[in-house]
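Working notes, beginning with the structure itself.
Complex shown without one protein chain; remaining protein chains in place.
Here the chain labels run A, B and C in written order, and each chain numbers its own residues starting at 1.
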Amino acid sequence: MNNIEDILVTRLVETYFISYTYSVVYLFTHQTTISLYLVKHILSGITRCIQFLSAFTGVFFLGGCNLDTRMSTFVTKGPVAETQYDLFMLTVWVTLGIFIAVGGAFAFAIIKFRERPNDDRPMPSQGHGNPLVEIGLIGASILLLVIIAVPTLQGIWYTHDTPEDPESFMGAWYSGEELAEEEAENPLIVKVIGYQWWWAFEYPQLGITTANEMVIPAGKVVHLELRSFDVIHSFWLPRIAGKVDLIPGRTNSMWIQAGDNFLRWKEKQGVAGPKEESPALRADYAAYLEEEIHNYYYGQCAEYCGDSHARMHFRATVVDNEEFAEWVIDERTGHGTPDGKTWDDWYADYADNPDSLTGDLNEGLKLFMGRAKCATCHVVKGNPRALGVAGPNLTNVGSRMSIAAGWLNHRIEEDGSIDLKKQYDNFYKWIKETDVVKPGNRMWKAGGGGIGELIDENGEPALLTEDEIHKLSLYLQSLK
Amino acid sequence: MSDTEHQEDGHGSLVINNKKLLMWLFLGSDCMFFGTLISTHLIYRKLYPESYDPLLVFDLELTSFSTFILLMSSFLMALAVSAMHKGELKSFRRNTIGVIFFGLIFLACQVYEFAHFTNEGLTLSTNTFGSTFYMMTGTHGVHVAIGVFWLICLYFYSYTGKMDAHESAIDVEVAGLYWHFVDIVWIIIFTAVYLIEYIPGLH
Amino acid sequence: MSQTETEIHAPSTIQAPKTHELKPERSQLGFMRPDHSKSVIMDWLTTVDHKKIGIMYGTIALFFLLVGGFEALIIRTQLAFPENDLISAQRYNQLFTMHGTTMIFLAIMPLNAAFFNFLVPLQIGARDVAFPRINSFSLWAFVAGAIVINFGWVLQALQVMGLFEASGPTAGMTDLAPAMGWFGYAPLTGTNFTGAGTDFWIMGLQILGIASLSAAMNFVVTIVNMRAPGMKMMRMPVFTWMTLVVSLLIVFAFPAITIALGQLMFDRCFGTNFFVVAGGGQPILWQHLFWIFGHPEVYILVLPAMGIISEILPVFSKKPLFGYSIVVFSGAVIGFLGFAVWSHHMFTTGLGKVATAAFSLLTMAIAVPTGVKIFNWVGTLWGGRVRFSAPMIFSLGFVWMFMMGGFSGIMHSSAPADAQQQDSYFVIAHFHYVAIGGIFLAVVAGIYFWLPKMIGKMWKGNLSTWVAIFSTVGLNVTFFPMHFLGLLGMPRRTHTYLEGFGWETYNLVCTIGAYILAFGILLLVIDIIRCFRNGEPAGNDPWDARTLEWATTSPPQVYNFAKTPIIPARDALWEDKYGPENRKITYEDDHGHGIHMPSQSWMPFIAALGFIPVGLGMSLMQAGIPYMGYVAIFGLLVVGFGIALWAIEGPGGYHMHPEIDAA
Partner (left out) sequence: MTDTEYTPLPVATDSHKDTETERYHTFVNLALVLAAITGIELVLVYMPFHPIFIFTSLLALSLFKFVAVVAWFMHLIYDKLILTLAFGTGMVIATGTFVALGFLLSRKWVDVDAITQF
């Protein structure tokens, strides 16, 4: 091998080492400035050429390096995700240590012991190893793993069982009515059921069901029961908790909590004594929930579940206790008819004299109940004849920030309100081309019952017209 | 049969006959096959103890009989291998035909059992019990059938005059190992699948 | 192929002491054996020579590596931009399923098998493997499995060209290519969710399992029994040791998947309830059975890579492997522990606290022997004289990248942390660092190291450096950002994603990286072709190597060693070259008998090809096409007859007399 090649290859190896140290290090420097200084000291002896390379790597990652994103596991908003994140960072620090030690030794060995041109060193000694070194290294690696293992075990125990937190018992915070006596000592329970490709959220204690967008109170433990209707799905709300699978034939459970409870929050604030209690503290705590926790969270199915797996999102809105109670009442009440008639009257007119029901909303409702066959699969609370359970519950669908299991969004990110124009477009798009938005969807083709299979009296295909879709969209938008 | 090609070219470190080692490895592997099948069966039994009562169809007398038959065939197989090592071709044939005969009886019992169970309403698709039971015992039955076929081949091969006490003894021994394995699998199945169902009040 | 040169090197029989013409003889069936054929095709189809079989494994595996890489490129292109609609969701799902299946079963495993086949008999000083015809059977069964598994693509291509339509008798042919992920989680593999592609996948994997099992048993017997005199277990090269461990893993792990696939096939074809929820089936059981196989499979893939590296590092440091016995022992421990950690793939399935904790700790435990290997590699370099030849560059890259993959592995072992990482792009990053940074780089290192031995030609020029630069840079640009993608919440196996989740830049960078990596692989292919076409003769020992395979000619003669070597020490060739007098290799006298060579045979080829009608027949029968059950039975008969005739035809064999050449 000639000289130039030798140098080239040495450079190549150096480049490996340096660019890797730097890029891994960059991840951690994001956390604290202290570590940045530390790393700077470690890197201080490195030449200009290397600094150029690091700068290159830095720019490369800086470009896309915003860790506070919608589904980030870095910026956590709940004790479960926080525990998981802390453990992750622990493993990161431990492996970083090993990386620096072993990688350093490795790089040193490569550079120090490389063959030089006209090398006249004697033949390396043909030693077969050193038992003491071996055993020492094995011991050291076991020790390092114990550092990870102990908190891991604590973490497993902490994140596994729903904690008995008196503040989270329904009786302690839920102000709404109609709560069975024995439920007062339970946390809020939500049954999560996965379907291809949407989510049902049932609140058995409150007798309500919603779909794709769950609502939970801030700072309270929520117990989730996870089931699947067809194939395996996985419930993942990254900022609040890691995932647990929904497996057909089996019931899994997990617990989530958006934001800390009062006790944990106090500990983090460094307030002396767990018994410490004062209205001012309570107010601070409420402000913490209000500012940091009340929000709209993004989740997604994390286990491959067929064609439209990528489009199986869900959302969680975290609200305060009062808002939660209001939301429950809203859900329970459901919807009346478009022009305030009773449902009985409306149905009487619908049967005898449908033409008397005019206006876009009434037309939309007629389609909903009739030609478009929506009511065979969807529930709209209040409407006594919309009782189908094969599809998502549409009660208050107009208040949701997204439709089609989170795929079509109309939330204005700045203030969290609904973009009505966008919402209309989304409904329109969804009804018009369900199969394009979500390939394989049963709303489009359900073996003869889907809206992509609608037929007229002669058995000819007769999809919904643009006008009909327009009216249906308006009607659905009015469900809020 | 004569699968080993050139073990003679193996060198001084030859530890053990190639074919024999191959067969033992296969049997080790087969342990995992049957381990998986039996695990599946027992796990579903454990998960759904009430879903099906196998005593509705099981017939312990018949199963014990076929177990006994299989044990005895294993005994005869051991004698056949021993005879082959001693170079007693006649004794080998006598014992082998006995093994084949017993193997066929076992298969007949199993066919009868399957037919009987099906008549009683237990099929592959009735429930998990049916699925796991038929697949497990069926796989075992296929093993027995292959063994019988193999022994029949060896039996007729012994008339070609190409058998010798050295290489053919190994061939017979390997076939014998396979046969014994089929027997021990049945020993486990007999206890784990049949007998324990009869213990009163275990579930 | 230049392999025909081997024939020219074959000893000229005219000079043999007994005038011993090499002519084909009749088998016990009365057919002419296909030995000494002038037809190259016939020679390769019927060969039982482990070297030719190895080369065929390697060639086919490289082809599938390119196929799988192409599939990956389409996947990455689709993901370059949010809400991209380059390909449909279904096509994307087929692509990632087949990408995984192809890479694992049709690229990496056979690449490893190529090295096993070519090297193990040479490294232990044997003439061939213990059962040469079973070896040939394994190769062709692998080919049959590959055809069955990829048959869906063929049909789909025909469909696109308008030559095939799912109607009439073929109306049941939906989902032509498999689309349920390479671990096929039930119940997505059930008949209500997926179509014919799943059947091709099941049957193809089943056939590949038979191929792997028969090959693995063969290698165990070979390594245990066929070692040259003096080649004690603790004198074997580490690569041979890893082959032994991997073969045992295959022997004990594959039955689990075979049974699971059998149960699944019964569910689909005969209405059983193993994984059908309504009938009481528990889909979770599939996951357990799959990973009982699947985790050892991970080590089946990676241990040979570790073996290759353990061979190359000593050669280019001019030092023996540091801590040989502990490297060997840790390999065995990894293999054994590999059976006890399967549920760490299932931390999110709700195993319960105790089981989660147990599997979490066991997974951490398995990091220790893996770490030991890395320490020992560093120890090997330490104090040596490191030469940066092509194989060494890739080996050093391997240690580096494999370490990265190992670290994210440790992160996974902490079950609560894994709850965030599982099924996200973080996992993708982890196992691609292991698979590309680890296995692929090691295999490339192995190709650069051993190709001169295989074809007798030396590499030309320095393209290898560029291969190294492009593939490692490409690999890192592709997969390093994926750690962030996963931690920012992007689930794997999603055919598209919405804007606004902070994933756009990372995905674009990953895609660019994938093309850089692809360019590196393209350069590799070019380099291999250049070596074949323009390589200078390599000589027996171009790298100043240490192990026995370098003691024979390049390429080795059909009989490997003219005389059986007697091995006095570990690193036999090195001791022979530089060691004291009492450690030189001596050779056995063959007493003028010549070398007994096994005869070639058509039967393994025929028996293995019978698997194609079995696989396709069963799959198409499930899709409801008439008479396909008979096709499957016909295939089974072909397999059965092939094996029976193979048994009856007798092993045959002939003698060669290389001593004249050797003199």
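Operating definition for what follows: a contact is a pair of C-beta atoms (placed from the backbone, for glycine too) under 8 Å apart; a residue touches a chain by one contact, two chains touch by 3 or more.
Computed from a predicted structure; not experimentally measured.
Taking the full assembly into account, the omitted chain touches A, B, C.
From the options C:G54, C:P132 or C:G279, the residue with contact to the chain not on display is C:G279. When you scan C:F131, C:F252, C:F266 or C:W382 for touch with the missing chain, the hit is C:F252. Within subunit C, the residues in touch with the undisplayed chain are 28, 220, 224, 248, 251-252, 256, 273, 277-280, 282, 284-285, 288, 292, 339-340, 343, 350-352, 355, 593, 596, 650-653.
Along subunit A, the points of touch with the absent chain fall at residues 227, 248-252.
Seen across the whole complex, the unshown chain contacts subunit B at 2, 8, 15-16, 20-21, 24-25, 27-32, 34-36, 38-39, 42-43, 46-48, 50-52, 60, 64, 67-68, 71-72, 74-75, 77-79, 81-82, 85-87, 127-128, 164-167, 173, 176-177, 180-181, 183-184, 187-188, 190-192, 195-196, 198-202.
The rule we apply is simple: only the chains that are shown with their structure count from here on.
Averaged C-alpha coordinates give centres for subunit B and subunit C that are 33 Å from one another.
Taking each chain's centre as the mean of its C-alpha atoms, subunit A lies 53 Å from subunit B. Shared contact sites, meaning residues of subunit A that touch two or more other chains, are absent. The residues of subunit C that reach two or more other chains are 280-282, listed in rising order. Listing the residues of subunit C that touch subunit B in their complex gives 48, 125-128, 130-134, 213, 217-218, 220-221, 224-232, 251-256, 258-260, 262-263, 266, 270-274, 279-282, 285, 289, 292, 564, 588, 595-598, 644, 647-648, 650-651, 653.
Interface residues of subunit A facing subunit C in the complex, by the touch rule stated above, are 1, 5-6, 8-10, 12-13, 16-17, 19-20, 23, 27, 60-61, 63-67, 69-74, 81, 83-85, 87-88, 90-92, 94-95, 98-99, 102-103, 105-106, 109-110, 113-115, 119, 121, 123-130, 133-134, 137-138, 141-142, 145, 148-149, 151-153, 155-161, 226, 230-232, 234, 236, 238, 241-245, 247-250, 252-253, 298, 300-311, 313, 407, 409, 413, 439-440. Residues 88-90, 93, 179-181, 185, 187-188, 192-193, 277, 280-284, 317-326, 348-350, 352-353, 356-357, 360-361, 364-365, 367-368, 371-372, 374-379, 381-389, 393, 396-397, 399-400, 403-404, 407, 410-411, 413-424, 462, 465, 468-469, 472, 476, 480-481, 483-484, 487-498, 500-506, 509, 578 of subunit C are the ones that touch subunit A when the two sit in their complex.
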